[in-house]
Structure formats: structure tokens, C-alpha cells
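Heads up, one of the protein chains got dropped from this complex, but the rest are sitting where they should.
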């Protein structure tokens, strides 16, 4: 039963342009960054046009109005993920959010922190953003990084979870949905194992929060991050959610104005969360833009969005299975699978696949997708990846499928 | 000889609105954040409307065009400060820039780094953003923080510079222009003293780069930071400039995608500067918006802008000297002084001064201006601060001066 | 003028001659609170006996709103039981959050209702609450 979201595409001005070869745009790279509806672009512009001022700092009307919009954006994000307002920190990106958590947990002044010999657990399918900060934290503190692996069809391998998540484990950092395989991970199962040994759980929701409904309490995690730009929002805005009592136990990671309780030349003390994690004049217009994106998403309904993407994924997987020489990298079935489909074309390097598709107006991502260890393990140099959002439709899938046939003929793939 | 910039105000849509009491807006809070011309707002919107894609990651046309715009923005910033393209790093704010430098210099893996017993020198008039990161760096490394003081009229006190900047000094972090006093510091003199002992110099150009022409080579510093939002640019974008050979010697501070040379589960290596300091999908639209702001500023001419602000400062200082009970906090003369004027009104708390001014449509900043140690030293709870940019004019000064008279009569100040 | 709804005469009077300002030497507890966004500070001494507020004295620097509010707060709470004080505190906090829609309970809040207008100026609510929050903190510590 497919949902008709075709009416929404016209809200996205980018589809009015033509791309290479005079073609209309088939944008299948939302996994990297999403397109923006007019309402988001306008929300950001209107902030500048009507209420622009430094938040939390002035006694004047503009500052009041700017502060109010900024805090309303925070509440809106909180509602979107089932959290309390004061648990939502605005950063510039999911990458910053993860680094902030890693720095805070690496600071011995934090009431909760990682020590030498502690274990940090990740998975072998993490995006670099949810891997390198933990490698560095391990390096700084003397902690040990270990990881859960994945099965041949791109699902998390939990067969040895008891050996990986042990009483030494203090932190488990995992992705909600793989940005290569499209697999949705069984977070509750993993967080249950983590909680059983008293470990904290950090969830990378970059590929989930923009596509289906999530609730931090149900997920039973301690921290959650995502990026505004993948959720129809502006660039330059990220979310760091943490349980309030945990945020209160952590030292901040970025220091400056508007995050202090008191300052002398010798030292400083911090205000409460979330303020203490937001040093400096914040990315105010971007927070307000993200809030408009959340309004746009929730107005359509996250369940409708995920159904829509589910249908597209089904159609693409079926179509790809009919093309010889094409191999899907990730689950072939639709169970616990989001709208991200990676594949290879035998005999053609992904970069060349992408280039030919681009000639026909089809924008995909090619390469290792910032998941290099995953690629190494699969002995692949990279994949071609198609990923969806609400503006995609069945016609896009048809154009992609016929594009792949053109790739094969261009590179004279005999199979 | 005054410069007529009155034609530019109409480019700033915010002045079309009315504020408290139905008044037109007199915006005298550019030291906190500046207003934005249409061209900046449009540049950011147009990025989303026409070329939005993740930079440096896709083989498709949008990604190419987005990458090109983003790198062109980098070149534009480089030209603006007399630097090379690959020395300019985009961050979210000056605050982030300073923290990145502090983390990088605190990492023992960096070829150049701060060690236990090293001295870090700041001034007693720094903004918290150029103070707390160094306090924290000192705490992490065992280095010692010391500082240059200031004279009664708000100028830097260099009388004991030889005792403060010594062979133990490895880093000197100073502001170019005080955001409280408006004083412009003698950077070349200070950097000469720093260089003589082999110390690095970090310059906080938040209050200078948006207002007068600067050149990193002439200033003879090693790092320079500023925020886009104070320079007519968008929120959510900051600049970190560093000498290339120094950037190459530093470890990055924020880790994730697009900043690596190679990644395994065990560790990672970095690409060259500036890329290694820009982990994640960057604040692309904001970089492009900042570039438009720089075009706008350079089209008017930085020298014209500083002359204009000089005239306004002169008029305001003269006007304030004629009001009894009003005391300027900072130099009374115009030598080495920018368009930031702090003052107190005897018997009225700054917060109350600001509130009454707001009622007449005049937006000023009140409080400690994120320079709390400075206020403590002056035994002030805060000041009221007026700060300018190109959209201000003589009429704004008249309204401010008559507003101050109203403050006095409202609070029945007898003097 | 809109401003007059913020700066009621009662407030300006308390500001000019604040009550219970100046710390007395005896107290069960001393707390120090500040408002980091504007630098205002209050130090508060509290004496309680048998669950009753015997004395409040305070000192500090701040704007008219924060000084007047601390003055009104001490007037109101001295002599009250801990429970009564909490009821008054709660009523004052609610008034501050009312966005100009409440005029306040004059029986409970007395001079405190003069602060109703503050609730329309979000940046000033923290000023009005500074002294009250110091009291709340101090009393909670004594009752522990």
C-alpha cells in the first residue's frame, strides 16, 4: 500500500533546475545531505530579516525575540525525539556532537569519565564520525577500542556480543542505520546488553532521525546525535541529546561566552545543561531553520515518510535484482532496512558508474561513504549508493535502473 | 571629513520593521552580532535553492558546483585577510576556532605543543572565548597562565611586558580590539615581543576584521580567528587562520569524515590542512553567505567603513561628555580606538539603562560583555555598550544621547 | 508607556530603599547566587527555627528589578513557615511565567504583584527571580 507524497516535491526549489545533459534532477544522495523545502529556507532568511540578534545576551526586543525563537526550536527538537527541552544541545553537526561527547567523557574532571583500561565498543560498520573520535578518546585515556562485526548481508553480528560487551565496557557507540548497507540495527537489544554491564550508549541517528520516528526513551540510550542538513534542515546545525543527569555530570568541551556561571582570570564554573555546551553566539538562524524542517517532516508524518521510502527501496531492490552484474551490498530483504541501497556493477568502478549516471541527471554517491574499514573488510574499493527522501518517486527508480543499463553499455560490460 | 554610507542602510531588511513603542530600530549592538544585507541572505538561500549537495564527496554536478562555491568562499576569505587559501579553516564560530587551536596545541601528538611548565599569556581584557580555552589548556597540560593588565583608560599595560612575556612563554593570545573598551591593541609590538622569545601568537580578530582592513602578514601573528556573524555574514560560520607550516604540524581537534588520508579500525591518518580541520559535512551555505558578506564589505571598502565608524565614535564620545553622571569606560580620545563605546550612568544599573533605551527603539548591549574579569577589576557590575557598523548614522547617535537623558529622568537621577 | 508596567512605583521604591539589605551576623546558612548573563549577584543569610523563617538578610549588586524583588521577597517570607514560604515562592514563580496574563494574588504576594509586568519582558524574569532562588536554595539546605 503505497503512500502518495508526490505533492511535496514542488516545495523543493532545487528541482526547478536542469543538470548535466539538460536533464531534470534525480536526487538520490539524501544520505549525504538532503534537499531543503522553501519553508526551511524562508525560516532561516526570515530570522535574519526580522529578529536577528545575539540570543541570551541583550535586554532589547530583537534579542528577546531571537532568544524566544531559538528556545522554541530547542523545544521542537526535544518533542521530535521524545526528550526534555534542557537535554537538547545545538552543535554545528553530528560530527561535532560526537566529538563533544568524546571530549567530555575523556575529561577526568567529569563525574563520569573513561579511564585507562576501560573498553569502548563500536561496530565495524560505523561512519568515520562515530569511529575516529572514539579511537582518539581511547588513545588519550588508555582505553581499549573493540567492535562488533557484521554478517555477509550487512547486518550486525551479535553472535559474540557477550565477548565484546563485558563488565569492562564503559561505552557503546553505534549507528541506528548503516549509511552503506541501509540496515537498521536492533538498538534496544544492544542497549540492553550495554545497560546490563553499566555501559553508556551513544546512538548515531544521522540516518534514522530524518527518516523514521524515534524516541530516546524507547531506544533506551544515553546520548543521541544527528545532523540538521540530512533532515531537510540547514547546514551548520547538529543535535546532541543526552540524559539531563548525565549532561550535568560532564564537563563542557568547548569553552567561551554564555556557558559560564562565573569567571575569574584563574578559572571558571559552568551554567547548567544545555547552556554549558553551547559556548559563543550560537548558530541561531540554523536552529530556527531546523525547527521549520521538523515542522515540515512532522506535518507529513514520519510514518508516512518511512512507508514511502520503504516502497521505493522495495522497487529498487526488485529492479536491481533483474540486472545482471549488479550486486546489492546489504540486505536483499526489506526487514529492518531503510532507504539506502548500495550496489556494485561488475567491471565498472563506482566512480565511473556515478559519472555516467550524472550525465543522465542522476545524482548518487560513490566511494567508501566514510566507512572505510567496512569497505576494506568487504574487499571493495567502494560502492554506488542511492538514498531517498520524500521528494523521490517511482519514476526516479526507473531512471536509475535505466541509467545503470547505460553504464553497462557504455563500459561494454558483457554480462 | 565624513564618508557618506547612508545609501547602504536600505540593503538591510531588518530596518523595515518597527520595534518597541512603535519606534524605528536604532541598532547599536553590532559588537554582539551584526545585521545582514540582502545579498548575504540571498547567497545562503540560493545555495540551498540551486546547488545544495555535500561538498568534496560526490561525483555529481551539484556536488561539483557546491564544492566550487565552498572553495571559492575560502579563497575570498583568504584574500580578505592577506592569507593563502590552504591556511583558511571554516569552523562554526570564533569560539570554536579558539578551542580547536587550544585542543590541537594541547595534543602531545602535535609536533608543536604546550607542555607542563610552559607559560601561556593572555590579557586581562579578553573575551571569555579567548580566556577560558587557555585556562583549560593550562589545566590539561600543567602550563601556567599569566596576563598583561590594562591601564585606567582601557589601554593595554605593556610596562611589565618583559616580566610577563619571557623565555618560558610559548603562546600569547590577545584580542585585536577590546569588545568593552573599544581599544585597538598594538599587535605588532606584542607579537614582536612574543617572537623574540619564540612564542606563538593567537589573535582574536572578532572586533577588528569586520571593521577595518587587516593583513595577517603585517600583523605578524601565527593564528587569527573571527566570526562571520559579526562581519555582516550568517550565523554558524567562523574562521580559523593559521600559518600553513604550523597547521601541518598540528593534530586535528574534531574527528570524522572528509578529513582523513586513511582509516582502519585501529587508527587513522589525516589529510593536509585545511581539510584535516574540517571533519564532517561543513557549514556550506554559511561559508557561501560569509563570502557574500566579504564581497559586500570590500565593495564599500574597509577604509571607508573604519572612517565612518570613527566619525560616529567621535560624535558619541563628544555627546556623552556633555551628559552629567555618564562615564565612558575606555579611552576618551580617538587614537587607536574602534567603534565600541562602553559607559555607565550614575545611579542606574546597565540593565535598566538598556531597558529604557529599548523602549525608544534603541538596541544596546548591557552587562559584562563576556569579559567578567575586566569588570571585576574595574569594580563594575557591567556597562552599557553601543557599537557600530555601516548602517549606523549620526541620527542614531542623537537618538541614543536623548535616550540617555530619558533614562536619567525616568530613574530621577538628580546630577 | 509600556515601560511603566515594568517599573511600577512600588518597585522603584523598594529599589531606592531596599528592605533587609545588609547581611546580619547570625544565620544558619549563607548562599551566593548570581545571574551570569548580566553579572548580578546576591548573597543571602537565612535563619530558621522549628520550620519557621526567623530572619532573612541579603546583600548584592543588581538592577532595579533584582534589588526590589529581593527586598519584597524578604518582607514577605520573614515570619512565615517553610511551607507557607514555598506557597508564596510558587505563586511568584508562576506570576513570572505568566507572560503578562496574570495579575498575581494580592493576598499572597502583597507588593510582589507589582512584578506582574516583568513577565512580559523575558530577559528580566531572571532578575526578578534571583533573590527568590537564593532563598529557595538556602531553605532547602537548612531543611535537609
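For reference, chains read A, B and C in written order, and residue numbers begin at 1 within each chain.
One rule holds for everything that comes next: a residue touches a chain if its C-beta (ideal position, glycine included) is under 8 Å from a C-beta of that chain, and two chains touch if they have at least 3 such contacts.
Computed from a predicted model, the values in this text were never measured in an experiment.
Counting contacts over the entire complex, the absent chain touches A, B. Contact with the chain not shown here comes from a single listed residue; of B:68, B:245 or B:303, that residue is B:68.
Within the set A:20, A:92 or A:211, the residue that contacts the chain not displayed is A:20.
The chain not shown here is touched by just one of A:115, A:192 or A:351, and that residue is A:351. Residue positions on chain A in contact with the hidden chain: 20-21, 349-352, 355-356, 359, 366-368, 372, 375, 381-382, 410-411, in rising order.
Listed by residue number, the positions of chain B touching the unshown chain are 56-59, 63-64, 67-68, 258, 260-262, 271.
Operating definition for what follows: only the chains that are shown with their structure count from here on.
Chain centres here are Cα means. That of chain A falls 45 Å from that of chain C.
Centre-to-centre spacing of chain B and chain C amounts to 37 Å, using the average Cα coordinate of each chain. Centre-to-centre separation between chain A and chain B, using Cα means, comes to 31 Å. Each of residues 20, 351, 355, 366-367, 372 in chain B touches at least two other chains.
Contact of a single residue of chain C with at least two other chains is seen at positions 37, 121, 124.
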